[in-house]
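Removed from the display is one protein chain of the complex; every other protein chain stays in position.
Note that the chains take the letters A and B in the order they are written out, and that residue 1 is the start of every chain.
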Amino acid sequence: MGELGQGSRLMAETFTTWRRFTPAQSALRFAGRLALVVAVAWSAAGMGIRWEFIADSPAQVADLFRRMFPPDWGFTGELVSPLVQTINIATLGTVAAVLLSVPVAFLAARNTTFNRGTYALGRVMMSVSRSVDSLIWALIFTIVVGPGSLAGALALAVRSIGFVSKLFAEGIEEIDRGQVEAVTATGAGRLAVLVFGIVPQIRPVFAGVCIYRWDINIRESTVLGIVGAGGIGFVLNNAILGLEWSRVGLILVVILGVVAVSEALSATVRKRVT
Amino acid sequence: MRAGAWRPPSPFPAPWVGTVLWLALAAFLAWNVWSLQVDPARVARGLSRIGIVFGRAFPPEFGQWSLLVEGVVESLQMATLSTALGVVLGIPIAVMAARNIVPSPVYVTGRGIITLARTFHEIIVAIIFVKAVGFGPFAGMLTLTVNSLGFFSKLLAEQVENIDRGQVEAVRATGAGRGGVLLFAVVPQVLPRIIGLTVYQWDIHLRQSTIIGIVGAGGIGTTLYNSFARYDFDFSLAILLVIVAIVLLGEAVSAVARKHID
Partner (left out) sequence: MLEVADLHKTYPAGDQALRGVSLTVRGDEVVFVIGPSGAGKSTLIRCINRLVEPDGGSVRLDGLEITGLTGPELRKARRQMGMIFQEFNLVERLTVMENVLSGRLGYVGLWQAWRRRFPPEDIAMAFQTLARVGLAGFESKRADALSGGQRQRVGIARALVQRPKILLVDEPTSSLDPRISEAVMGLITRLAAEEGIPALINIHDVGLAQTFAKRILGLRQGRLVFEGTPGDLTGEALDLIYGGVPAPGTGEEGPVPAG
């Protein structure tokens, strides 16, 4: 054992081993890891991998990209209208969602809801909206209101309510009670308290969340057309079904461009706001 | 300004900029509404159709139980495997995308991969993978893995960029090599975040796995889409209820797990 230098007056017994976890903890950790491995193995077993397909895949992918690029630039003119539709769907869906999310958020925030019933109601609405993907909502709405942009906008709106109201509710729950109290103490009515005490605190959150969801919705709205809910997805689906790969290439490039622009816009605004 | 007058401060460089921006926004929104060209007659027809659709949807039909379970199991498997793969691939990519650890060209590559993974909607990525490896959950699993690189790695990279440099400095000062510094100073700081993000990512994958079946990439999405196509709305409703239940369950599990990681 190493020397510790002269003058060490220790009488304590020394150990030569040390374990971070007790045997019970170690066993638990091991069991946990084992369970994970089993879960992953079980998942892999269900993949139905066909090895001939995988062997073929590099060739397939190379073939695909060769057909997609160079893109069919001439087709761009026909993309303008669907693209406009896509932006419309995303924007209107976001606006509708934001308007509807405000009451839902107040219901789902512990400090502004009326009672446990309304709190539960708010939370359930949030959860249902968030569990169902916008594409499924789009499927549902194309059946209810018929195919087209209206279905798409409604789908995005309903889906976005869950997202937006959750973030709003979190923002509302995090407000400083002191500020609200101060405004209430001046004798202001409920509405005034809302406007001067609560709203100023949520405003940065509000703006940031809106543009964030708008950006996400732009991305979502590019594919809604695949189930007939309007936008550029419809053109994309047709091009794929018709095996017109150079058009597909063009559409992908255009989508990339649009998403890049909306992301840049979103990032700028969010930086300015917080 | 006149005595007694006061304007609240404006977040914009000049007050008129704010007005212009608001007007532009209003115009943009108005244009959107106009472009939609909502046909009131169609909307009215639509409203009456709601009744028909709801009539056919209730009560939900759970008779085709085995088909339902098969789809759910496939979705679960896709979500789990893609999360595992996504984490294994995602950690090195996140390290590559952390400005404080790697040299510039590596950083740019890392960020590039993440951006590429984020750009395309999972449906589009699914279409490509279906073409590459054929229909079925394998294509779906690959799709979700790629998609997670855009989310998991991005957030993990941010965490890595925000670690406490002092702790790293201290371990370096003892003479530890790169590996030692990583193991003792970096990993303990990011491990909780890794676990939290993994669980969160699994949650997201679960939801995504319900739709990519629509383009043939496996999971309960295929079952759902088919039921719509056949106007079996009562079966559709059953499937939807199951989807909502599963996703909510997944969220509950994820919330509990994340709380445990302190």
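Here is the rule we use: a residue touches a chain if its C-beta (ideal position, glycine included) is under 8 Å from a C-beta of that chain, and two chains touch if they have at least 3 such contacts.
Source: prediction; values computed, not measured.
Engineer: Among B:170, B:195 or B:244, which one is in touch with the chain left out?
Structural biologist: For the chain that is not drawn, the touching residue is B:170.
Engineer: Across the whole complex, list the residues on chain A that are touched by the chain not included here.
Structural biologist: Looking at chain A, the ones touching the missing chain are residues 1-2, 4-8, 10, 12, 14-18, 20.
Engineer: Could you please point out the chain B residues that touch the chain left off the display?
Structural biologist: 164, 166-167, 169-177, 179-181, 183-185, 188-189, 191-192
Here, only the chains that are shown with their structure count from here on.
Engineer: How many Å are there between the centre of chain A and the centre of chain B, using C-alpha atoms for each centre?
Structural biologist: 5
Engineer: Within the complex, which stretch of chain A touches chain B?
Structural biologist: 36, 39-40, 42-50, 53-54, 57, 60-61, 64, 84-85, 87-88, 91-92, 95, 127-128, 130-133, 135-136, 139, 143-146, 149-150, 153, 219-220, 222-223, 226-227, 236, 240, 252, 255-256, 259-260, 272-273
Engineer: Which stretch or stretches of chain B touch chain A in the complex?
Structural biologist: Residue list for chain B touching chain A: 11, 28-29, 32-33, 35-36, 38, 42-43, 45-46, 49-50, 53, 73-74, 76-78, 80-81, 84, 119-121, 123-124, 127-128, 131-134, 136-138, 141, 207-208, 210-211, 214-215, 224-225, 228, 233, 240, 243-244, 247-248, 251.
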